[in-house]
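Omission of a single protein chain aside, the complex is shown with its protein chains in their original locations.
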Amino acid sequence: MSVVSIGRATRPHTEPAVADPHPGRGLLQDEPLIFELDAWEKTGVDFPPEELGEAPDGSDLAGLTRAEPLALPGLSEPEVMRHYVRLSQKNHAIDLALYPLGSCTMKHNPRLNEKLARLPGFADLHPLQPVSTAQGALALMDTLAHWLKTLTGMPAVALSPKAGAHGELCGLLAIRAAHEARGDARRTVLVPTSAHGTNPATATHVGYQVEEIAQTADGHVDIADLAARLNEDVAAVMVTNPNTCGLFERDVIEIARLTHAAGAYFYCDGANFNAIVGRVRPGDLGVDAMHINLHKTFSTPHGGGGPGAGPVVFSAALAPHAPVPWITHGEGGFALVEHAEGEAAGALGRRCAFHGQMGMYVRALAYMMSHGADGLRQVAEDAVLNANYVKARLSGVMTAAYPDGPCMHEALFDDRWLEGSGVTTLDFAKAMIDAGFHPMTMYFPLVVHGAMLIEPTETESRRELDRFCDTLLELAAAVRAGDTERFTGAPFHAPLRRLDETAAARKPRLRWTG
Amino acid sequence: MSVVSIGRATRPHTEPAVADPHPGRGLLQDEPLIFELDAWEKTGVDFPPEELGEAPDGSDLAGLTRAEPLALPGLSEPEVMRHYVRLSQKNHAIDLALYPLGSCTMKHNPRLNEKLARLPGFADLHPLQPVSTAQGALALMDTLAHWLKTLTGMPAVALSPKAGAHGELCGLLAIRAAHEARGDARRTVLVPTSAHGTNPATATHVGYQVEEIAQTADGHVDIADLAARLNEDVAAVMVTNPNTCGLFERDVIEIARLTHAAGAYFYCDGANFNAIVGRVRPGDLGVDAMHINLHKTFSTPHGGGGPGAGPVVFSAALAPHAPVPWITHGEGGFALVEHAEGEAAGALGRRCAFHGQMGMYVRALAYMMSHGADGLRQVAEDAVLNANYVKARLSGVMTAAYPDGPCMHEALFDDRWLEGSGVTTLDFAKAMIDAGFHPMTMYFPLVVHGAMLIEPTETESRRELDRFCDTLLELAAAVRAGDTERFTGAPFHAPLRRLDETAAARKPRLRWTG
Amino acid sequence: MRYLPLSDRDRAGMLAVIGAADIDALFADVPAAARLAGPVDLPLAAGELEVERALSALAAQNRAAGAGPFFCGAGAYRHHVPASVDHLIQRSEFLTSYTPYQPEIAQGTLQVLFEFQTQVGALLGLPVANASMYDGSTACAEAVMMAARVTRRGKAILSGGLHPQYAAATHTLAHSAGVETCRLATAIDAEDAVVAAIDADTACVVVQTPNVFGSATDVSFIAQAAHAAGALLIVVVTEAVSLGLLKSPGEMGADIAVAEGQSIGNGLNFGGPYVGLFACREALVRQAPGRLCGETVDAEGRRGFVLTLSTREQHIRRDKATSNICTNSGLCALAFSIHLSLLGGVGLARLARLNHARARALRAALTAIPGVEALTPRMFNEFAVRLPTSAAPLVEALAGRGVIAGVPISRLDPGGGLDDVLLVCATETTTAADIDALAGALAEELAR
Partner (left out) sequence: MRYLPLSDRDRAGMLAVIGAADIDALFADVPAAARLAGPVDLPLAAGELEVERALSALAAQNRAAGAGPFFCGAGAYRHHVPASVDHLIQRSEFLTSYTPYQPEIAQGTLQVLFEFQTQVGALLGLPVANASMYDGSTACAEAVMMAARVTRRGKAILSGGLHPQYAAATHTLAHSAGVETCRLATAIDAEDAVVAAIDADTACVVVQTPNVFGSATDVSFIAQAAHAAGALLIVVVTEAVSLGLLKSPGEMGADIAVAEGQSIGNGLNFGGPYVGLFACREALVRQAPGRLCGETVDAEGRRGFVLTLSTREQHIRRDKATSNICTNSGLCALAFSIHLSLLGGVGLARLARLNHARARALRAALTAIPGVEALTPRMFNEFAVRLPTSAAPLVEALAGRGVIAGVPISRLDPGGGLDDVLLVCATETTTAADIDALAGALAEELAR
């Protein structure tokens, strides 16, 4: 048992022999799986008994029904509440503390947006009911489209993509359609090494080959390398801007120019749009297509993994190839173009059933209207200010990957400062958990060794930023002091200790089997 | 540092030198007061700027405005979310685990009821808008009244009382009005020693003297003592049934007979109606007035202390003295009688502004309709079954106060079994916290030494009851084993250790002063 | 049944453990004559969908305030409550917890109460505030009972501007305990009349500002008069938003201040649940009703909060308690506290100014109608108008046209001889279009 000081330095204490808290002690409840609650024969939903007698008779479903009744537990409502409330308390959340996952833009999710998305006029609306009975919904989508186009300075937008990665597919499919329309069958997409994994995955998923573009020592696209790789087989250049190192691609206009000169299109990964919204329009940079993660910049909640929404804005060159559906406005109000034929024959096709993530559109538009043009600009400024503040406060101790010049919305550190300490980036991150914070994004981007990518977002107060920086500095001091155990054994204070991910992958147990 | 085994016996562990969890470690966040967040000059609510210029001019509020601007912190919404979410995680709740507070009926609160109470037709309705525009609200109140009267077998009900204690006032005021109407100025109310504190407090609050009725050794009203005390100065007998020892007053019909024979009225504290709803009608027992805590039997949430609602049902003798308002139904629909005059001249008066706790009525009626006549009967049966199950499982080790015969909805234990152990009822209760449960009601009723009053309610599964009983038995074994420290020092695993209530009362600090 | 976890198999097994033959055995103490053989005569269990449908149908029979132009006030006010407030009060840990009797696992509720008490104290300008009362009217009644205890006197003087239902609720309670209430004649602007009514048996003077007609008064002179006679001044506020702008009761010399807190954080709810605010001078704290939360430390010296001074309360003091209150209005107090922690002093002042501005616009529009006269001096967000006709039928007629015009004062005070007086109110939720709609409809109705 080692004696270490943890948390804010004011209250040193003895490290317990085993970790705390333990589920099942104090307020933190232990909770079995729903399959372990002895509820196989019950149900927590009541139905009018009189109609249940009417079993399907021979005429309809003879021979089509299950041989064995479906075996799933049905809990009473009190049991269900307990189950999920107990489980919920084992999660970190943006509502609990700063959540500095770089590239994820974990910002505050206004509750007004949740309320509005639940208005029956939006939530209880069928995608295929007559459009004459859904004019308000189409108006909302049209308004959202207007905001997105104005903020990006682009002439067209496809709302339907269901997340950023789905938007990337959409963008590349439009690019493919544009080339095909010219009879140009290009096969390669250029992607910087620092790109998010979805970028290369997207390119191959729609049948392109990926070639990597080198990165300069100061964290930017290597223009010379790009120029060298551009040729008539290159369909698109996919660049993230601001990039995943948290830097604005200074040469972005040149990148666009070179790309266009080679007959390729410039796809911009807009996951980091939060850093520039209201201050820079991608349309002014020569971008041809860019997805916008509404669940990042426009604050629709991440929900533990989704849903999101990934509208894609298009340049005039690509606009004719946008997927269906889209909205038109005429005499009779708003209408939907739902089939890639006739006037829509240039469309790349359809990407999903129905019209996209309406629930997210409501939230995103409420967010935009709340901030307004002025507030959105302030969002970018505060996001960048907060990141630079963290970078400034931590740089004395941790090694910034790109110390010179300002960063954008996230501060990137590498692990040089941990060298020889016996503490890895992962260990350091797990110790942050003990101190009450969610770790930053780790080991991404790949171009930086042991990367730690910190994105505080604009919805953090200076007080919370200071608390965060103080904690990291205190932890860093503990690293220097050789308190290795505090890191290698961490977390000690989470609901569980460090989990064995290798064992999980070796013999996967992906469902409960009793 | 003692080595003890805690929680379920499977995982013995070493007791840490200091308590865990600590706010500020892992997921449990430390949170200062709102006054300590440096937000004096901010606000988290936006207003249309254009109208704010219009300061009140001389003609209206000259000389009436604050000398100093109001000094209160205004937090941004992200900060507010953090503050209250963090604080919330320091509470126990029925949604987290069994909450066996005897006499409090901490049962599941259906979320349907929360949803319905928020329908604009109920939640956004002004108490003084024309009744012609609130017919649905009056219909709902009328329906609720019908259910309450039918379930209690009583001819009248006053809905407006705002909680149980407010209902007690209402009942005694009706009794006073009834006596006064006859010119009978009685001054005494008889109350058993085991009564809830609100009973004697209510009686003196409306100007009565309280006399205590003795209790028999087996936990019932001492009929002989009652008979001896009844005389022409006694205005009312106030008895809780089922009583606070968790027993049904076997002689209740005789109590009513004796009371009436002495010219007094029989007030029944109906806080424990949950034990008999659907199986026994108080009207069949001779009761003249009884409050019903909608927040107990009919599951409106307790909300950390309220709000509740305490409708009072009346016998025919007291019905004419019910307070305004009440609902009438005629040609033009529902109407409200709001003034104690004319046809309503017998009314005891008015108890509060407006018409009572509409928000609670919606919830309670939704609860009643969901259960129906059959389900409510099942509620009583399961509540009683659960309490007897706990009593049966624990009685081998803990001393039941009234071991013979069944209990009703709660099981009462005394502290004889702790004698000589160095562990008090309070210590034992605090150790329950460490094991993940809220303590039972302690030291009440007063007639039992070191009382522990356990009310599980009907919304607990057998599994949760077993978990609870296993835990208490394991704790009891630890008492026997002489593990005193585990109790006297408890809780060790709550967000805070035991709090110094004496210090708090000695020099009260009732607000933040900086 | 979806809310009952026990299965029939559970029930049978548990009866066996208990050693009871059947469930009836557990009800053996119930006299045979009183045992119901089967369900009472009410509908049987219903699914969630069915219940939702039935109650939604009732809700749809009400004209929600927000459904159109709406001008009612008179003690209940329609304000905008931020969505985050309602979200937070629905957190299981707040919604489904009991009174914080076990402070170690109730620090969430307790810290909120401590913050609430501090906010209420600041708002009302008095050092001690309790953890809430049922509502403003019951708080008023309890304040009078307290004043009688403190002064050991038997009379309360109620101003003619006090909300008539507050006066009635106060009278009912006080009267039963032998405290006489002397309510002065209903008057739009005669708070000063209370001074003359003070005598040697006067325990307290109760004055509301802004009064039920919407008129604000600096009651400092009443405080002086009351104190000079050994009586206490109780100030009542029904529109808490006014405190963002107006002098606090404490600033004007109140000994006890009570307020309806509904305006902040809470919806109209057809009259309840609301939240009573109660504050007083430090010296009076041991006579105050209701719960109090205080600061203390835990066994390791860390700051924490507990319910305190409970020797005043029914569960300890029983028949000697300062009040019988037990359940109070905790969740509404939480909503109040959250909304106020968003607003802050800066926001509440802005909100108050906005309310005032809208009410001025409303007054300008209504008084432009021939025959309509504004009666309320020193108006905050509510005022009385005299109409050339009886107010109640006119309000009905306007309701038929989709406009909820306000509260006829005769509804509150039927015998007051003010049948032609209508109370109207504007808040930040009142739009220019709403005002136009009322003015237009009113002018038309009056022209008929």
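Order of writing sets the labels: A, B and C. Residues in every chain begin at 1.
One rule holds for everything that comes next: contacts are C-beta pairs under 8 Å (C-beta built on N, C-alpha and C of every residue); 3 or more make two chains touch, one makes a residue touch a chain.
Here the structure is a predicted model, which means the values were calculated and not measured.
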Subject >> Which displayed chains the hidden chain touches across the whole complex >> reply: A, B, C
Subject >> Hidden partner chain, touching residue among B:I34, B:L64 or B:M81 >> reply: B:M81
Subject >> Candidate in contact with the missing chain, chosen from A:F413, A:F444, A:F468 or A:F487 >> reply: A:F444
**OP:** Considering the whole complex rather than only what is displayed, give the residues of chain B touching the chain that is not shown.
**Re:** 26-27, 41-48, 75-79, 81, 85, 110-112, 114-115
**OP:** Could you list which residues of chain C touch the chain missing from the display?
**Re:** 2, 48-49, 52, 80, 82-83, 87, 90-92, 342, 428-429
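Here, only the chains that are shown with their structure count from here on.
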Subject >> Interface hub residues of chain C, defined as touching at least two other chains >> reply: 1-5, 45-46, 48, 50, 82, 84, 86, 92, 105
**OP:** Specify, in ascending order, the residues of chain A that touch 2 or more different other chains.
**Re:** 26-27, 46, 76-79, 81, 85, 110-111
